[in-house]
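Presented below is the structure to which this report refers.
Excluded from the complex is one protein chain; the other protein chains are retained at their positions.
To keep things simple, chains are lettered A and B as they appear, and every chain counts its residues starting from 1.
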Amino acid sequence: MSDLKYAYYPGCSLHASAGEYDLSTRELFKKLKIGLTEVPDWFCCGATPAHNVDELLSLSLCAKNLELAEKVEGDLAVACAACFSRLKFTQHTLEENDTKRKQVEKAIDAPVKLEGHVKHLLEILAKDLGLERLAASVDKPLAGLKVACYYGCLLTRPPEVPNLDCVEAPTIMEDVLKAVGAETVAWTHRMECCGANFTLSRPGVVVQLSNAILESAKAAGANCIMVACPLCHGNLDIRQKEIEGVYQTAYGLPVFYITQLVGLATGLSAGKLGLDALIVSPMPLLKEKGLL
Amino acid sequence: MSRIGVFICHCGENISRTVDVERVATEVGKMPGVAFATDYKYMCSDPGQNLLKKAIQEQKLSHIVVAACSPRMHEKTFRKAVEAAGLNPFLCEMANIREHCSWVHEDKEEATVKAIEIVGMMVERVKKNRVLPTITVPVTKRSLVIGGGIAGIQAALDIADCGHEVILVEREPSIGGHMAQLSETFPTLDCSQCIMTPKMVDVANHPKIKLYTYSEIELVEGYIGNFQVTIKKKARSVDENKCTGCGVCMAKCPIKKIPNKFDQNLGMRPAIYVPFPQAVPNTPVIDRENCTMFKTGKCGLCQKVCGPGAVDYEQEDQLIVEPVGAIVVATGFDLYSIDEKPKGSMIKGYGEFGHGKIPDVIDGMTFERLASASGPTGGKILRPSDGKEPKQIVFIQCIGSRAREKGISYCSKICCMYTAKHTMLYHHKVHDGQAYVFFMDARTPGKSYDEFWRRSIEEEEAVYIRGMVSRLYQKGDKIVVMGSDIAVGVQVEIEADMVVLATAVMPQKGADTLAQKLGISYDKYNFYSEAHAKLRPVECATAGIYLAGACQGPKDIPETVSQASAAAAKVMTLFAKDQLEREPIVAKVREAGCVGCFYCKKVCPYGAVEEKEIRDRQGNLIKVVAYVNPGVCGGCGTCQATCPSKSVELDGYTDEQIVAMIEAL
Partner (left out) sequence: MVISQETMDVNFVRKVEALSGTSVRRCFQCGKCSAGCPMATFMEHPPNRVVRLLQLGQWQRILSGRSIWYCASCETCSTRCPNKVHLASIMDALRKLSWDAEGPSKESYVQLANKLFLQNIRTYGRQYEMRLAAVFNVKSGQFLKDLMLGPKLMAKGKLKMFHSKNKNMSEIEKIFTRIEEMRKKGEAL
């Protein structure tokens, strides 16, 4: 039995294009008996567009969400790497900068609260629950999967903010996957940018950058990729076909969310993990490896 | 009744611009006890000093106040002049009306009033000054040199050639230091060993040099002219007097594969070894951690084959005490490594360069060993991972240096030049290879230095790219270098066979511990601090201790050798006298008042306070009081501030004098 309890901030994407991330997160936490209560009335953290052009707005939106989260018991669990980054950055900035803190308090008309811990799902699995307990809940080790763990930009950078893992050579994703019996590959582009939110305004950028990532994962012998961010997922999964077309190549690399892979190892069904929602279908690979 | 003379200096215009010096002279002249007051344009000049001397004699002055600059600048000058005129020098005080007054004020009226007050304070103070006799201490004319690299060797040879005995202590089994590891030296490309080894032999053969290798400084006691140094001579397990250096033991040792630190761990050595063939002394040492005999008690092969019977497993560490009068610290440098550093450390490693885990990413010293004819590859440039000759080689400068994020903000000074040298050595050895250098700035001041750097580009065809590298990663058997050229404004990506990092120059490990033993100061990086950055660059603030070489800051060979000779000259200056004169600004205990609580002993940073027994005529112990050894006392006054019974006073800074100053205000 786990005594862990969290407030949950899914983020906008998990209620739309990344529904399977939300679904698999809820199912996995239920399976691991970790409490998860969605923050009532949470709203958009402002993501990249807000801090890009209006830092005060970005900080205020995040501060307000942090205030809402205070009403739910437990640390704040965040699934999306971008939301995680913004919320942590807000805490960091408001702690360091008095002027900005006062401005934000005026904007949200409430005192800023910085005591609560903001945690990415990865941290909860690897540190709060712990690798041992995670390994103990494995029902079906993920033998046969050669996973390229993709960290992207925002889980570890900049060094003074997220404090999740080593900023240049993190291992937390690999640690989690090893605990559930999967093999991970060493590859070169695990922390290179996928093009992020240029997917809307300049998709050509995404195609070029994400291609380099897919190419590197393939070259390292991976048969799938794992991510912990809906934006990375969108670029690597949804745009994979298009990338293959532009570069006249075939990758065929399914892109899983971390909760999907861990969920699979704990014995959750494909339906409960939303595996059918992935654009590059993982079914052939999972069947071949006897994981479905 | 005192007849005080006051001499007010204009300091050119430095003082007179904001202080009405004539008015100061007039006002001060009216003060009680002042018999004479005058002003002059340059008091410190020859005519100025003569004016002072003449006045002392003609006016029969008893005390002197010179109102001029800081005492740090000219106190010595004026006290000497006063002494020449027949007065005790400690009856002369300076009133600082430049740094404390004219330089920091704009309003002439206010500044003048303040100057009068400052001088007035010193007039009252000087009335309480006592005649102090100069203290003399004997000088032990032997010196200790710590560190047997080129700095220590040069200093030791210079002092010994002057006829004074030198104790040279080296931590490693051989002297030679980093210079012995180098292949060729800039800017002339002469072989480092060829110019270094003769000096090493000179040290070994010099009748005035006593060499302790494989030894460390354990304890330093005493003071200038009279240090007692305890040296720990680590057990070599080989008797230096019996060993002939034939090398049979090393050839027979069954343990062969221990990475040799001298070769940057590229080459291998046995468990009984000399670090390199030209080692001085040429006596092997047993590495007890790796020796089978020491680990299991079985083997003993080296002892069996040793003709003269020099191998001695029973040898123990020895503590040797040596009296010396001066110490030269020449502990040299170490190179920064890009490895992961412990959490919370001020210095950080380079995760973006793989934290030292990519085998063909090496540092400059490793390249030196590869290029050295006596190195592990016999002078062939071969990369560590597979022994192949790299055809595309990338050098990156400023690794760790000039990177405050990584914990070091200084420039390491030698890397621009040695990287240029590396490109040349590479070009000479790999004719079909190409060298690339990523750099920020080329810093090449020095005789023939810039020409040398330009030669690397113009004649040796190295491609210099102005821009740093963001990331290095292994891709197959290549290393991808992601850089940029800021002049063109484009990214530069090179797939290299080998990468050489010009890593920062840092002080030796343990430099701080040694400094604490010596009682010398060091900066936040652990480089030792000189007494004055410009005018006393080779002396420590602690009297009798001198600095040579890279332990004080990054330096190349010519600069190191110059500083070593300078330090030797300072030692010889000290040894030129039999008795050492020192300022009598020392603490004195009033024994009647002392209750023997010894708070003073606890707080004294110089260890100058001793316990003294007071006995009556029959020899019965009455009490134990504090005694300040005038030879050791640094004159800081901490004891005076601490003493609960006000029984200790610092000569020249007595409570009476300070109170007189305050009351004059």
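Following the convention adopted for this analysis, contacts are C-beta pairs under 8 Å (C-beta built on N, C-alpha and C of every residue); 3 or more make two chains touch, one makes a residue touch a chain.
Note that the structure is a prediction, hence the values are computed from the model and not measured.
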>> With the missing chain put back, one of A:I34, A:V112, A:L134 or A:L154 would touch it. Which one?
In response: A:L154
>> If I consider the whole complex, including the chain that's not displayed, which of A:C12, A:V138, A:A219 or A:A270 touches that chain?
In response: A:C12
> Which residue from A:V138, A:I238, A:A270 or A:L292 sits in contact with the chain not drawn here?
Replying inline: A:I238
>> Suppose we count only contacts with the excluded chain; which residues of chain B make the list?
In response: 352, 398, 402-406, 440, 466-471, 482-486, 489-492
>> Touching the absent chain: which residues on chain A qualify?
In response: 12-13, 15-19, 41-44, 46-57, 60-61, 64, 93, 96-97, 100, 103, 106-109, 153-154, 157-159, 167-168, 192-193, 195-198, 200-203, 205, 209, 238, 242, 276-279
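One rule holds in what follows: only the chains that are shown with their structure count from here on.
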> Which whole number of Å gives the spacing of the CA centres of chain A and chain B?
Replying inline: 52
>> Can you tell me which positions in chain A touch chain B when the two form their complex?
In response: 166-169, 188
> Along chain B, where are the residues that touch chain A in the complex?
Replying inline: 340, 350-352, 354-355, 473-475, 480
